[in-house]
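A single protein chain has been omitted; all remaining protein chains appear in their positions.
The chains carry the letters A, B, C and D, assigned in the order they are written, with residues numbered from 1 in each.
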Amino acid sequence: MLDNISILFQAPIFAVDLLVQGLLIGGIFVLAAYGLALVWGVMNVKNLAQGDMVILGGYVAYQCTLWGMHPIIALPIAFMLLFALGWGIYATIIRRVVDRDMFTSLLATFGLSLLIQQALNLRFGPEVKIAESGFGTLDFGDLTIPAIRFVGLGLAAVLAVGLVLFMRNSRMGQAIRATAQDPRAARVLGINTDRVYAFTYALNAAICGAAGVLVAMIWNIQPFYGIVHSIRAFIIVTAAGLGNLPGVVVAGFGLGVWENYSGFIFGAEFAVAAVVIVLVLVLMVRLFQMYRVRQVVR
Amino acid sequence: MSDNEHEVSVTVSEARISGYGSGGVETVISVEEVVKQVEAIADGPDQARIDALAGPDPYLSIEHLKAGYGKMQILHDFSLKVGKGQSCCLIGPNGAGKSTVLHSIFGFTNIFSGKVDVGGQDVTHYSSNEKLKNAGIAYILQDKSVFGGMTVEENLWMGGYLKETTAEAKEAAEKIFEKYPRLAARRNHQAKVLSGGERRLLEISRALVMEPEVLLVDEPSIGLEPRFIDMVFEILDDLQRVEGKTILMVEQNAKKGLEFADIGYVLVSGQTAMAGTGEELLANPEVGRLFLGG
Amino acid sequence: MSGNLIEVRGVSKSFGGVVANKGVSIDVAEGGITGLIGPNGSGKTTLFNSIVGYHPIDEGSIQFKGREISKLRVPEIARLGLLRTFQQTRIYSKMDCMKNMLISVSHRDEGLGTMFGSMRDRETEEFAEELLEFVGLYQKRFLIAGELSFGQQKLLEFAMALMNRPEVLLLDEPTAGINPTLINGLIDRLKRANEQFGITLFVIEHNMRVIMNLADRISCLAHGELLATGTPDEIQNDPRVVDAYLGAH
Amino acid sequence: MSPRKLDLSIYGALIAAGILVPLLAPAFTSQMAVLWLMVLMAVTWDMTGGQMGYNSLGNITFFGIGMYASAVVQIGLVYDVAEYTSAFGAIKVDFTEDQYWTGLFLGIGFGGVMATIFAMIVGPFMLGLRGPYFAIGTLGLAVAVAEMVSGWRYVGGGSGISMPVFPGAAGTGSLVFYILLFALAILSHLVVRAVLKTRFGLAINAIRDDEDKAEAMGIHTTRYKVIAWMIPAFFMGMAGAVFGNMSGFIEPLEVAFPTATFGIFMVAMALLGGKGTIWGPVLGAILFHIIKEVTWTHLLGWQWVALGAIIIINIVYFQQGILGWAQDRWPALFGLTVDERMTRTGQAEAAE
Partner (left out) sequence: KVDGDTIILGSAISLTGKYSTNGIHAQNGYELGVKMINDNGGVTVGGKSYKFKVVYYDDESTPARGAQLAERLINQDGVKYMLGPYSSGLTKAIAPVTEKYKIPMVEAEGASRSLFTQGYRYLFAVLSTSEQYLASSIALAAEIAEQNGKKASDVKVAMAFENDPFSLDVRAGVVEDAAKYDMKIVIDDKLPRDLSDMTSTLTKVKALKPDLLVVSGHSKGAATAGRQISELKISTPMIAMTHCEAAKVVEKYGADAMEGLLCPTQWAETLSYKDDLFGTAAEYDALFKKTFEGYKTVPYQSAQATAAVMVWKDAFERANSFDTEALRDAIADTNMTTFYGGIKFSPEGNNIAKPMVLRQIQDGEYKVVAPVKWASSKARHPRQPKY
């Protein structure tokens, strides 16, 4: 472990390498986490199927390459397809668990997650798939970075900026924000909260789908990889604190970088543990902060 | 202590103290007992009486409404009429179903049978945005309902959510600011830092953005300090007398409510026990004993 | 009356930029009923929260029976016999009323033995029943508490507080949203609790009819600062209080 | 029938079934053993999840800790554990029958104790988290512990650890483990039920309904919460020890800390039957296990689809669980009634 740290000091280029690679993948983590923060904050639904939607988006990209399209084109397609799917899932399942205690939504989406995994497994088989972008690798001296990672970060950024603008300025965005704060008051003002919920869930699915296309181009996909993405999204949102969207961005990039560094320093076998332990630590720190400063109860 | 008390209530404070005012506290009756006694004196107003109270030009009318939550029925054959530009106050013990009446008008309950009519339109099965948009019904909730994370301005814009364009909503918001400088002073503050009274004011004015014809107001004075209570009633008074809005309100501070309203209904166990003009009910010693706290 | 049970001295508390309490000093006399009034947002609830330990105070001291409690935490303070009710009623909504009462016994000294001891000893049960009868809920004792009406929940919460045999009870707007007639009943019971059980009361109220009839001393807060303290009559006629709070026609 | 009598007859029926099934259908012994394990998991999960409102996704940690603790004890009695594991199984363990049995029972006890101690140490921290943060925090704990154990050479790391082989004849092994799990399941239910009848039960119910209120009333919430988590930990630890021996080979992520299967199943089972009820988790576990085994047999390849669909249908249409639903329908059966002998006058008098 100490050897590994000393490498970073002796050859700082690799420290930079890890940092850049981490930031580049962090962008994708941010997308899925942002979607989760949205449904969690607005509808109080903890979507365990988050990662499976990501993977689903990845398979859309894969399918598109099978049809001879470039996977980048799959991005809008996955976005729209998953939007529609999200709407459908809302109408059949989520609508009935909104407003219930947290475990209801957690478990319902766990069931959903199983269904998506198996559907993908039956359709595409359990093998690892990729959607090859063919963009090659960029060389910067010792730094070799796959070009697709830059493209992915760029696309993620475009998507994220679009989302923020949408939430800030569009009427639907405002309605979503209002519903998040007080659904009953929103209804009194004539906002159709059911539609807002449906839209929010569908939007989340769409974001996940787009993230999935990037995942399929940058890493690889497999029907059962969703859980990893779900866990990451939960870690990011939890660490950022609910309703803290800038925090989600910071935490997302932070997680990307930390995964790379901890994999390097402690060895890849502890990468997952390192990430989860950071989550537990963040929760603990918050707990101690709150130990005296409790929420005021009226 | 107790003889002094009586004096205080009748002579000193009655005249001067605003808000809840003061009064004797000798009458000690349980809810069940109130219900029982009201049932005994209930006149169960007939349709003719209801029509007469509303005057020649009824604007809001509820006919034989049966409604509740889930499978549980709370309102049993409830009827009510309010004329155009009139105000009506519902009073009654806790759990009588007063809020449920308002909920039913706005469509937050299950309606088993009966009909709600506003300005000649049957609105019973309108969705809540149709209620606001087409029938001009605005609802001010019993508990806090400002969007704390948004600014005062944004809250008002949300009030105009159903307007055709955002520009129209903003325009309407400006009008409100002109009218209530107290809000204008805080337009860029987050709503959660407002004091209780200002919040109530924001809630009421937000409901006015869509220029509704009918206002449903649930307990405007709950949790407010005495001076704010007066202020809220002044605003409502202004809306009714100057702008000609029709107001249906629920008020636990029954004395205030009945003083304000043209007509009053006494609700018990989801049914109307008595109905009359505000003054009539105020003057009724039984009502006084059972609902005004002696 | 023998001196002060709670002594609040120069307590300040602010949230970010908002100063909720500034140098507040209030005494709660043993065996008496002390009232607290003040405009919305003047820091009444904040003061209660400071006393019972919901948040640390910025400066000042809070003493209970001569002991500094401003550093103690909620349950510890509660176990000293200093109990509060909430502005919005809080009861254990999925348990029946009797169980609500039984678990509200004092937890002052508790070991493994009592933790796993039975709750069903005759003495405790009888006391619980007595109290339920006292607030008029005896008949509803096996009803799930969440199904009680709003007013009944308030009464239950009050009975639960008595079950704990506290020395002081802090009540935050006990009559808000309650039917005026029922309020009378509540006042009556508060007085009887004060007289019969010797519980010192400290009450926040906006309803003048209640506070003037109930309290023997009243303090008024405005903008987080103590404005005036006195008997009900003094307060009602204090021009500052009328100006800042009561308002005149 | 009074609730007490009802309880007694259900115990009677369960014990009878537990004794008869392996006699009548010995082929099903190991499946039944897993059934009892599921019952134990659901019942103990419900102690914190249903009764205290702290929905843990990490109770499986105790299971794994118990399993590894017993493995270390059992093997450590005779061999050096580090040597045993680093040899990648090149050492064949040979136990005398005495050594085996001592090891087994010591291991089970030690497993339970270690898990309990672990709960006692992490409890005050984890239980400070509320709502979804607790759920996610405990899930994180489970994953972290699992990953650490699978990176820990001493206990074999990712290549797992083989348990001593049961010395008796074929078939008797599963019977022994069956009996152990059966006894543990019944015992855990008895303990949970007994504990819920005391002040402890009321206190954790109070914490579930409103923790701030409970704190404000002076209840030692942290103490109650931690103890309420140590009880499931103790049983899960012992169950883990038994299950490790039953499996014969412990692999960290799949056998000892199966977060995505048993870890979630126990929640699903409690919810299916009705959380926060005495018999709901038992009923849920039995139904769930039967459904699971049947679909595994008859819908090969589609079993997970079926399971997902069942969970969704359960949650969407049966939100309070079967017993919760029954409780709504027939409240009288569950002792949730107003005392009908009371007259209305009692009320009026009290109010005077």
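Here is the rule we go by: a residue touches a chain if its C-beta (ideal position, glycine included) is under 8 Å from a C-beta of that chain, and two chains touch if they have at least 3 such contacts.
A quick note: this is a predicted structure, and the numbers were derived from the prediction, not measured.
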Identify the visible chains that the left-out chain touches across the whole complex.
A, D
Among A:A205, A:A271 or A:L287, exactly one should touch the missing chain; which is it?
A:A271
Please identify, in ascending order, the residues of chain A that touch the omitted chain?
4, 7, 11, 14, 17-18, 21, 25, 118, 121, 125-128, 130, 132, 137, 139, 142, 144, 146, 219-220, 222, 224-225, 227-228, 259-264, 267-269, 271-272
Mind pulling the chain D residues that touch the left-out chain?
26-31, 34, 87-92, 147, 150-151, 157-160, 162, 165-166, 170-171, 173-174, 243, 246-249, 251, 253-255, 258, 261, 296, 300-301, 303-304
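FYI, only the chains that are shown with their structure count from here on.
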Measuring centre to centre, with centres taken as mean CA positions, what chain is farthest from chain B?
D
Give, as an integer number of Å, the spacing between the C-alpha centres of chain D and chain C.
42
Need the CA-centroid distance for the pair chain A / chain D, whole Å please.
32
Which chain B residues touch at least two other chains?
28-30
Residues of chain D whose C-beta touches two or more other chains
212, 216, 344, 347, 350-351
Chain D residues touching chain A - in the complex, by the definition given at the top
49, 55, 125, 128-129, 131-133, 135-137, 139-141, 143-144, 147-148, 150-151, 158, 212, 216, 260, 264, 267-268, 271, 301-302, 304-305, 307-312, 314-317, 319
Can you list the residues on chain C that touch chain B in the complex?
18, 38-41, 87, 136, 149-152, 173, 176-185, 187-188, 206-210, 212-213, 232-233, 236, 245-249
Note: in the complex, chain C contacts chain D through residues 52, 74-75, 78-79, 83-84, 86, 90-96, 99-100, 102-104, 106-108, 110, 114-119, 133-136, 138-144, 160, 164, 185
